[in-house]
Structures are given as structure tokens and as C-alpha cells.
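Here the complex is missing one protein chain, while the rest keep their positions.
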Amino acid sequence: MNKKIYLDHAATTPTKKVVVEAMLPYFTEKFGNPSSIYEFSGQNKEAIEEARELVAHAIGANEREIFFTSGGTESDNWAILGIAENYKSKGNHIITTTIEHHAVLHTCEYLEKNGYEVTYLEVDKDGRVNPNDLKEAIKETTILISIMLANNEIGTVQPIEELGAIAKAAGVLFHTDAVQAVGHIPIDVNAMHIDLLSISGHKLYGPKGIGALYVRKGIKLRSFIHGGGQEKKRRGGTENVPAIVGFGKAIELAITSMEAESKRQAELRDYLIEQVLERIPHCRLNGHREYRLPNNANFSFEFIEGESLLIMLDMKDICASSGSACTSGSLDPSHVLLGIGLPHEIAHGSLRISLGEQNTKEEMDYLIESLIVIVARLREMSPLYED
Amino acid sequence: MNKKIYLDHAATTPTKKVVVEAMLPYFTEKFGNPSSIYEFSGQNKEAIEEARELVAHAIGANEREIFFTSGGTESDNWAILGIAENYKSKGNHIITTTIEHHAVLHTCEYLEKNGYEVTYLEVDKDGRVNPNDLKEAIKETTILISIMLANNEIGTVQPIEELGAIAKAAGVLFHTDAVQAVGHIPIDVNAMHIDLLSISGHKLYGPKGIGALYVRKGIKLRSFIHGGGQEKKRRGGTENVPAIVGFGKAIELAITSMEAESKRQAELRDYLIEQVLERIPHCRLNGHREYRLPNNANFSFEFIEGESLLIMLDMKDICASSGSACTSGSLDPSHVLLGIGLPHEIAHGSLRISLGEQNTKEEMDYLIESLIVIVARLREMSPLYED
Amino acid sequence: MYTKKVMDHFQNPRNMGEIEGASGVGTVGNAKCGDIMRIYLDIEDEIIKDVKFKTFGCGAAVATSSMATELVKGKTVKEAMEVTNKAVMEALDGLPRAKVHCSLLAEEALQAALWDYAKKNGIVIEGLVEPKPFEEHEEEEEEF
Partner (left out) sequence: MYTKKVMDHFQNPRNMGEIEGASGVGTVGNAKCGDIMRIYLDIEDEIIKDVKFKTFGCGAAVATSSMATELVKGKTVKEAMEVTNKAVMEALDGLPRAKVHCSLLAEEALQAALWDYAKKNGIVIEGLVEPKPFEEHEEEEEEF
């Protein structure tokens, strides 16, 4: 093997060639500001609306309910901060979980400093929320429930439909961070009783710097970024036309190939999980065995530390991660792994493998063989191993 | 003439070919998440830091003071909302002007609904702020002054250095929206006593959906979009690497050619202004004759209405605008033109021409001849003309 | 953003101009956008022999005045009363939502001209009410 084996698709995906090609004309030729009055810009407005339909279609929404943002993080911030403010007169209580992405958690922490009360639901050892816990957590003052559809580290998929139904029955708005789920597993905002949903372009072979927030018709949501009249006055800023077009194209492709691709990836994933658990001792799979993203495998190897493992994999041209990419600079063990009850030192030795459309069985074999050698070597170095 | 004559560079600019070429590898090949640990992503982190230096260099800042955002609008929102919150204990008063971009005005209006007091300084008939007015407006409770460097509609450049000095002497933070100015006129954040400054990529031949906020070292500024640890924990969200790289490249090119290009454009602009004022009766130039962006000309034609004028120009393949692009869907006359004292019906008949690197003298001549015909024709239709 | 028909009437407005000594003249203004429209009618034996307009306004305003004048030309006063903003919009294959009020301007101008004619001649046109100074027509807009 002499090419990079990229196994970190949960961190980001390459933008597909056809997606880039779809974007290109909007940089240099059809570059007009879609809000301008002349014909030359009219085509850009149309291109945006086409993309909006494609995004809406992917989650069973109406295109009037889709608002473009600069990415999943902005979508999460907007949904939570916006609802918190618009429904303040109804209450100040928000429910989320301990294993959300930092885009949700840090936003909730910010709200806590500003007079809101946040309940962080615990999850079980597989990372699932117990619907009864949600039911019990709802109070008179609860205005928003935000629970991610699928976790970015351990891949666990929540019983969203059930959780959504509980929210609905209680008359509480329900937001879900679906950044890791869209294009990987089927989503229908109506069947799942979702009121707000966050999506990101670069997790589904679209460009970075673009995302969307689905906002169910009728929901009050103040604009988060104030400015010109773009996005029906809900999101200021000149529209990022090339990225919107690319996002639309990418989500269309992802939805089209979803069924076959997720089946294929799930098979690779299962093979990997089976082999690793069988051939490497003192090793566990994190996340739910069944309710998990088709492309995610997350292991903990006792007695070894994650960064060393990643660097050694990197030396073998394997790109993987230990937790979420955006905190890999941090020294704290993953809050998600702690959230499912792993002790610190085991949480430290975790490895996330997230598959993509290009990955093959050969690559899995190479990964497995590499892991066996590397884990053994690191354990040899470890003062914990023979203790 | 059978090609489009694009004269709306204040709305947006085409992304330069070399800029797109610089971006391309970061979509499909070097697509890694810059926060990831493996070598493959290390190059992206470096690319971001190079771009940051280029942006810093363009305004005389240090690269540690530059934070990437999704555009000028986000930068404006962040600066104003962030400072408002971080310095709340010091006071709740903000000073701005009546002619700011909506990204600033609507943000200030939002703050007014949330317990802040905002003073909107009036401008003179040419759109300039009187430094004495600023001095007098500063109170014990003033925590921020936000005055745009150059206006997007009428092109007027403010006496920023003087205004900055007043802010500094009073110990009040000074933000400027420099979206229309960067790459067009020289800027030095230190000489001008600027504490925060907003930039946007797509106004200087870079891509849309990317911008930056300059934040002087030592200034407390909470993060506006909460999430992962990106941008030194001040701006969450996976970095938009291709756009950042393109932004860096574009700003570098803009700065390099600024002196020559602004001289060239100012000459075209002066020719246009002179011809129009001379050859079309009942016409005035809006904005300051001298302190104005080299690429901006803004006219009011009495007795005619802006949209009709733009459509007729469009039919002659000329792309121009009446006010800012992002409000061209709106029916209200420009707040900027009202701000400089134009009556409603005259504010309605305004035309903004903003030049770019590709425009030529021939195009100016074609524009002038077209204008003469169109203005005459619309006046013939107007019930106001012979009244 | 505009249909072909709108663009056609904007580029080649029919009946643009004035009628000296017209039987009825109506001028209306839209408070919302500041636009102004004036319609001149030349009526003989209850029949609209000639009609002209002048408009200070957007593309839709020009097109709707043009179309409205076309629709009433040669018609009886009674038939002219049926030329509502809806009829004008339909004849133009529609208008963008934010431009619906422009077609109201045309309806109002026409009715103001008819009112002027009726008043001058001391007659009553069925269904016609005295035009009030044109009031704001709030566009349908989502509020947050």
C-alpha cells in the first residue's frame, strides 16, 4: 500500500469531483450577487432555490423550511440560541444529552451563564438516551429538546422517532443535530417529529463552510446573523452561491446512493469490528452494536494512549482519529467516551474509524494487520500493561 | 457591445481564476480537516496560517489578531454583539451612524431590544461623520463605537483616523466595517486606532462565504459561534480551508495591485462623473466628491425611479444597482440616501456604479450614452417630470 | 424575476403619454414605495375612446399601467370597472409577490380617473367609490 488510506470521514469528506465541477461556474462566470436585480444574477437565485429543494427533499421537508448557514456549527448555535430567546416567555429550560457535539454543548453552557437551565441527559453504556429519562426531564418550563440523531464519535443512533414523539406530546420543540446522519441513514422530519434539524455540507462529500438549518413552518426563530434580507430575512450575508450549489449536488448524490452505499459500508464496518475484537485482546467496541452509523467503528484498546496510536497509524499512511477532529488538539479525554462510562485511561486509548465511499476490503485488512502490530508495540511500551 | 458590462463590484466581485486555482486542491486532494492529527491535515493548518498572515498584512495587523468568519456580515455581528456582552459591566451604550450596512444596523437594533442604548450619528450631505458629533456623543456608559470605513452605496470614506483617535482618547473600543475598503484604499489598524475591523472575501475577488474579523490583542471578545476549538477557541466550525486559501490569495493580489488599480479606477470614475453631470440634466452625485472609494459613483436622477432604470440598463447588458444588493428586493428607499438628506422621490431614482479591474473607458462611454437615452425615456414616462 | 409579458410591456409600454382635455384623470401614489401613476381617459358615449398613462415607478408599475390601459381601451365604463388588479396581473402572466401592490396602483389609478370623469359629468358609476389617498398595502411577509 503506498497511498493514503483515509478513514476519517466523520471529520470531513473530500468534495466530489462532480460537485466541484458543479460549483466552478459560480466562482468566475455566474458570480453575481443573487440579490441583484439584473438578469445575470437571476440564474444564481434559481440555482440557490434548486439546491434548497434538494436539501429539503433529503429530509422530507418543504424547501421553504430550509435555511442555508455557514455549516453545522452555525446551524446548531442558531437553533438553540434562537429558540431559547424566542420562547423565553414560555420558559427557560432546555434538555440535551451529555454526548452532544461541542457546537451544542458549548452553546448550552453559554445559555446556562445567561439565565437558562439545562438538563444534560445521561446515556446508557452504548450511548443511547432512555426515552423515559427524557419524559421525566420535561418540566413546565421546558422550551427545547436538542438530541443528536447520530453521534460523531461512537456512531450511536438515537431512537429519534420515539424521542420526537415524546417532545411533540409534551408540546416542546425538538431539535436534532443530524450532521453525521444525513446522507447515511434515512431521515424524515415529519415521521420523526423533528422541528429543527442541523446539516453540514462537508460531511457528505460537499464543500466546507456550508450547511443548513431546517425550521418547521410556523416556528418563530429570530435571525442569528443580522444583515441584509437574505434567506427570507432570517440569515444575513451574501449567499455563498458556489457552496450552496455544491451542497445541493452533494446531498442529491448522497441520497441517491445511500441505500447501496450504507449497506456496503456497514459490511466493511462489521468485518472490521469482528476482526479487531477477535484478534486484539483487551479491546472493546464503543457505541451500540446495532443502532450505529453504517460507517462508524470506535474501539478502545486498554493500556495504550490515543495520540501515539494515531501517529503510528499515520506512519503507515492511515488517517484516523481518536475522537472528534475539532478537539484533537485538546488533552481532555472525549466527553462522549466518559459519557458512556469509560474510565479516563481507557477513554484515552480510543480509535475512531469512519468509512467512506472509496474504502475497500483490502484497506480494512491492511488496517487490521497494522493495528495488531501497533497495539502490541505500544503495549510493550506501556507501564500499565503488565501492572 | 455584446458582452455583459459588470458595474456592480460593490455587490460582489468575480473570484479570480488564479484564486480558484489556488483553492482547487483543497476540495478534492488536500481535503483533510485541519484539526486532525495526521500529517495529511498538517498541510491544511499551514495553508490557513499562511492565509491569516496575508490578511493580517493587508491591514497592518498581527496574524494572531485575525479570525476567520463566514463573511462580512458575521464579522460585523460578532464584533458588535460580542463587545456588547463582554463589556456590559462597563456600560450599555453604543455609537454608530445612520448609514451603516444592515449587518451593523440590524445588529444594533437587536441590541436595543435587549437593554442597550444606541446613538445613530447623523452624517453631513456628503455622508461624512463630523468628529465633533462623535466626541459629544460619547458618555460614561459608551463601550463601543462602530463606524464604517467606506460606505457601500455612496462610497464616502470616513475620517477614520480622526474618529479612531477620539475613541482611543475616550477609552472606548472602535470597530469599523471595512468590507468595501480593504484592497481599495490603504488601511493600517494601528495608525487608524482601530480595535476591531470586518473584512469580506467576495468584495476583493475572493470567494463568497469567507471573511475575517480583526481583534486587537488584549480585547475580550466572546465567541459568537460556539463549537470546537477552532480559531483559538473563538470561532467554532470546521475551517473552510479552500475559501480561506482563496481569501488569502485574493487579498494578497488586491494589496499588490491596489495603488495602480485604484488610480486607474478613480480616473474612470472621474470621467464618468464628469460626463454624467454635464450631459444629463437634473442629476446629482451622491457621496463626497473627494473622500470616496476609487471605484464608486452614485447618481440621483430626478423624476425617475431606480428599478426601471436598472432594468433598462440590464436590457443594454449593463449590470448596476440602485443601492446595496441585499436590499434590492426591498421597496424602501435607501437608508443611506435618506441619511444624507435626499427626499424620498429623489432617493428612489439613484444609481450605483462600482467599478472593477476589468472595466474600461469604452465601457464608460457605452454606459454614458445608454444612460442619456434611458433617463430621457423614463422621464418621458414620468408624471413628475413636467409637473 | 418578471414574466415575458411584463418585460414586453415594460420595454414597449402601450398608451404612454397624456391626453389634453381628458374626460377624466386619476393620479395615485403608493405610500409604501413612493411610486406615482396617472391615467387619462377620453370617454365618449360611455365608451373609452382613448387612454394614456404616465408612471413614475418600478418595472411592474410601468407594465401594469400599460396593460391596464390596453384592457380598458375601447371598452364601456362598466366593462372598465372589471379591470381589477387581478385581471391585470393575469393578463401579464403574474407578478412577483412583492410586486402585487404595483398592480393595485394601476387599478386605483384607473378608478380614480373614472371617478374624476363621473364627478365632472355628474353621473354615478355603479360600484365605484371615491378614491382615498392610496394607503399602504402591507405585503405578505413572515414576521419573526
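By letter and in written order, the chains are A, B and C; residue numbering begins at 1 in each of them.
One rule holds for everything that comes next: a contact is a pair of C-beta atoms (placed from the backbone, for glycine too) under 8 Å apart; a residue touches a chain by one contact, two chains touch by 3 or more.
In this text the structure is predicted, and so the values were computed from the model without any measurement.
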item: Candidates A:18, A:169, A:191 or A:311 - the one touching the absent chain; value: A:311
item: Selected residue (touches chain absent from view) among B:79, B:221 or B:318; value: B:221
item: Residue, one of A:87, A:205 or A:303, that touches the chain absent here; value: A:303
item: Contact residue for the chain not shown (choose from A:98, A:257 or A:382); value: A:382
item: For chain A, the residues touching the chain missing from this view; value: 303-305, 307-308, 311, 315, 329, 331-333, 344-345, 348, 380-384
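Criterion: only the chains that are shown with their structure count from here on.
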item: Chain centroid nearest the full-protein CA centroid; value: B
item: Chain centre separation in whole Å, for chain C relative to chain B (CA means); value: 40
item: Intercentroid distance (Cα basis), chain C paired with chain A, Å; value: 55
item: Chain A and chain B: spacing of chain centres that average the CA atoms, whole Å; value: 34
item: Chain A, residues touching no fewer than two other chains; value: 37, 222-223
